[in-house]
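A protein chain is absent from this complex, but the other protein chains hold their places.
As written, the chains take the letters A, B and C, and residue 1 is the first residue of each chain.
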Amino acid sequence: MIDYGPFYARLATSPLAPWLRTLPAEVHRWQTEQLHGDFAKWLKTLNTLPDATASSVSLDAVIRFGEPDDLSSGQRAKLEALLKQFKPWRKGPFDLFGLNIDTEWRSDLKWQRVLPHLDDLAGRYVLDIGCGSGYHLWRMKQAGAKMAIGIDPSQLFLMQFKAIQKYAPINLANDVELLPLGVDELPTLQVFDTVFTMGVLYHRRSPVDFLKQCWQQLRPGGQLVLETLVVEGDKYTVLMPENRYAQMRNVWFLPSTDALCLWLRRSGFKDIEVVDLNTTTTEEQRPTEWMENQSLCDFLDPNDRSKTIEGYPAPLRAVITARRI
Amino acid sequence: MIDYGPFYARLATSPLAPWLRTLPAEVHRWQTEQLHGDFAKWLKTLNTLPDATASSVSLDAVIRFGEPDDLSSGQRAKLEALLKQFKPWRKGPFDLFGLNIDTEWRSDLKWQRVLPHLDDLAGRYVLDIGCGSGYHLWRMKQAGAKMAIGIDPSQLFLMQFKAIQKYAPINLANDVELLPLGVDELPTLQVFDTVFTMGVLYHRRSPVDFLKQCWQQLRPGGQLVLETLVVEGDKYTVLMPENRYAQMRNVWFLPSTDALCLWLRRSGFKDIEVVDLNTTTTEEQRPTEWMENQSLCDFLDPNDRSKTIEGYPAPLRAVITARRI
Amino acid sequence: MIDYGPFYARLATSPLAPWLRTLPAEVHRWQTEQLHGDFAKWLKTLNTLPDATASSVSLDAVIRFGEPDDLSSGQRAKLEALLKQFKPWRKGPFDLFGLNIDTEWRSDLKWQRVLPHLDDLAGRYVLDIGCGSGYHLWRMKQAGAKMAIGIDPSQLFLMQFKAIQKYAPINLANDVELLPLGVDELPTLQVFDTVFTMGVLYHRRSPVDFLKQCWQQLRPGGQLVLETLVVEGDKYTVLMPENRYAQMRNVWFLPSTDALCLWLRRSGFKDIEVVDLNTTTTEEQRPTEWMENQSLCDFLDPNDRSKTIEGYPAPLRAVITARRI
Partner (left out) sequence: MIDYGPFYARLATSPLAPWLRTLPAEVHRWQTEQLHGDFAKWLKTLNTLPDATASSVSLDAVIRFGEPDDLSSGQRAKLEALLKQFKPWRKGPFDLFGLNIDTEWRSDLKWQRVLPHLDDLAGRYVLDIGCGSGYHLWRMKQAGAKMAIGIDPSQLFLMQFKAIQKYAPINLANDVELLPLGVDELPTLQVFDTVFTMGVLYHRRSPVDFLKQCWQQLRPGGQLVLETLVVEGDKYTVLMPENRYAQMRNVWFLPSTDALCLWLRRSGFKDIEVVDLNTTTTEEQRPTEWMENQSLCDFLDPNDRSKTIEGYPAPLRAVITARRI
């Protein structure tokens, strides 16, 4: 099992303490009733990772723990073989002891676009809703966050996170955590200083309820950092695909930025700013040795890269910041 | 208290029997914990209504129970005084013993527009989500429904319904019922043959979830009859007001009919048809002796009746029918 | 499945209506999650019972539905073969179309001892906690009860009951019902006029809580009819067996009648009377063609019939009546 005891201990004496009223029971329910069919196998893989101490740490564009010499060559081969059992690796990049985990996404590029617009993270409690493998959690910590907590219902991403966290120095590892929960499983905490949610809103059947859920995690004055797919158009423009969008199932609302800003106003936010608009490139999202499935290049119309293969506008992503009233 | 015993007895041996797993507990919770502040007063009014037997019945444009001679003049004055305690009366018209209850809405006009497009109601179990005073429930019964059940969270509308139902012949009264519930309080029954929901969708923060909830009440092949505010535009057009719309708070999504049809497709419906489009007139919705508050005439721009006083397009209502896949 | 719809309909307009707040959900939970491993087989057996109409009815010492001529000989052989699949039959006797179901217990003898001490059952709602196959329910109905409802967690006893009920005339069948519940699953109803519980108390780990549970089912002034194993002794005498008692597992407290009366006083009862004391005989409880396991004769010390084979006093049963304060 994944032991969240030290994390609960951190929560207990923090402003997040009210979370203890529901979290341990939820995690236990998950561990006893809702494990992924491959979880036992994954856990075994995780527990088989070579023990090693990282002699260096870097949380820059590449999250890097350890140097090549920290591992024997046998350990290194084993590490690579085991980590590849957690494919597909989507958000990164990471580097463990010189082993480069070249993920589908260059998530560092997104961070570069987001970082200049953040309220100073120093000393802050930060939540990342839909955090994937947790790449950005480490960047938040780098930027000064007191604690960076991610939630993501994917148990595979939890495994990826735990594999990376294993090699982080203990003081860092204690400040960065990932919980295998969906946003609907969060109680109304109203204590986070910053809430990130990147690449989630278009997967929600109710975008307004989702914005309210983000609101409910923030303290008054706390900052929301929202990244999602948008379309061109005025404040009455909202695209919903008939079926898939860029091959993704489960895509619901793609609003214009004006419509999205309106939704944010109706949801209790102020100081709303569109701080970035970016057409995703095949440099930022592409197949690699660590993600061998199809990627963006396969999801676009081969004759017109400005459209998805379904004929919708190609992925355009906005970053919007706002503050809870 | 309102006694739903005979209604539960009807449910128990009907296809709606699974509802008994939750309904009596919910109604009890409502009666013990969630009564409106005026409920006791209203109930007293209801229980003071004169006892009388209606010598005639008519469920045409006016829901009519009884003739003037069925009441003494004293009883009649009392009836009028008491029923006026349940103002504002919005959906009607009704006539009790010659006392005409001239409601804000000429709901018979809406029924005229809807009726031609209905699957034959004969022998059907019908649900009306957001039924108001229940006017249309009687029309559904007139059209042959086996049972017509409405839900509406307004406890004042429940009082209006109960006052009317009191004078209905017992065999009719047993087939028509109103429950003070919101749609979120319905279990997934999947047994109704027809689900009506008129004037509700634009009040929902999550229209897609609402359509799913309607879906969950229908048996496969069952018919949805949806009436809601729409706007002109293509399938990517959705209006959300900044604040109020035609003075109403709590208005969220006003899609184009094309957008709404798309939402219905994504929610599991087929055979989707826009069967009526109608700009609400001040003949259909207007203040009366029984609804003395402001009405549509006050909510439109006095200089341009095609706009609301907030500057949005004036109310345009679509009726859409669809069938559950 | 067992359809309790008509029973719920009866409850809905009776003083027992509050039971609907919990009962349908509980029964559904049982039918979906807690079925006995043989339940599907038993249900098939039940549904295979020959259809026949009983031309006569008698609820005397033998519960008797139908005459031999009401069935063909083939039907009769089938009936016997199927009913024997519900062995062991413990409480009876029953007679269906001349087929005598000679049960382990001559429960009519117990009824003879109890009957003279009952408050008149005419028009009463009666509950029998731990009713077994329901034999006494029919006797309660015979004695005038408006409804006689039994609970017993054994699903085999439910099958036996349903097999008998199938041949009862509809007006009788509607007034007599058995639910596969334990006493812990009853809400606090406080409406029954009479509560019977025979042969249950010594199986309860907490006899005082059990008496309270009986109390909670009774209306003020309602009568409790309690039959249980007792021992000789003063009001401080209570036997608990080290392990089994007369081969029964799960036997806890066997008080003297004085101790039991004291427990009743402490539990909110008055008018407490020990109306019968009876050493169970091997005439009353014995193996038969319908119960071929061991019976009382095997549970007594062969050399001293006044002792169980474990050396405890042989079964002595008291009937106590009391009224709820």
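Following the convention adopted for this analysis, a residue touches a chain if its C-beta (ideal position, glycine included) is under 8 Å from a C-beta of that chain, and two chains touch if they have at least 3 such contacts.
Predicted model only: the values in this text are computed from it and were never measured.
Specify the shown partners of the omitted chain in the complete complex.
Every shown chain touched by the left-out chain: A, C.
Pick from C:Leu118, C:Val195, C:Val225 or C:Leu239: which residue touches the chain that isn't shown?
Within the whole complex, the residue contacting the unshown chain is C:Leu239.
Based on the whole complex, identify which of C:His203, C:Arg219 or C:Arg265 touches the chain you can't see.
Here the residue in touch with the unshown chain is C:Arg265.
Pick out the residues on chain C that sit against the missing chain.
Missing-chain contacts on chain C: residues 205-206, 208-209, 212, 231, 233, 235-240, 242, 252, 259, 262-263, 265-266.
Residue by residue, what part of chain A touches the chain that was omitted?
Chain A touches the chain not shown through residues 5-10, 12-13, 17-18, 20-22, 24-25, 28.
The criterion applied here is as follows: only the chains that are shown with their structure count from here on.
Averaging over Cα atoms per chain, report the distance between chain A and chain B in Å.
Each chain reduced to its C-alpha mean, chain A and chain B end up 44 Å apart.
Measure off the straight-line distance from the CA centroid of chain A to the CA centroid of chain C, and report it in whole Å.
The answer is 61 Å.
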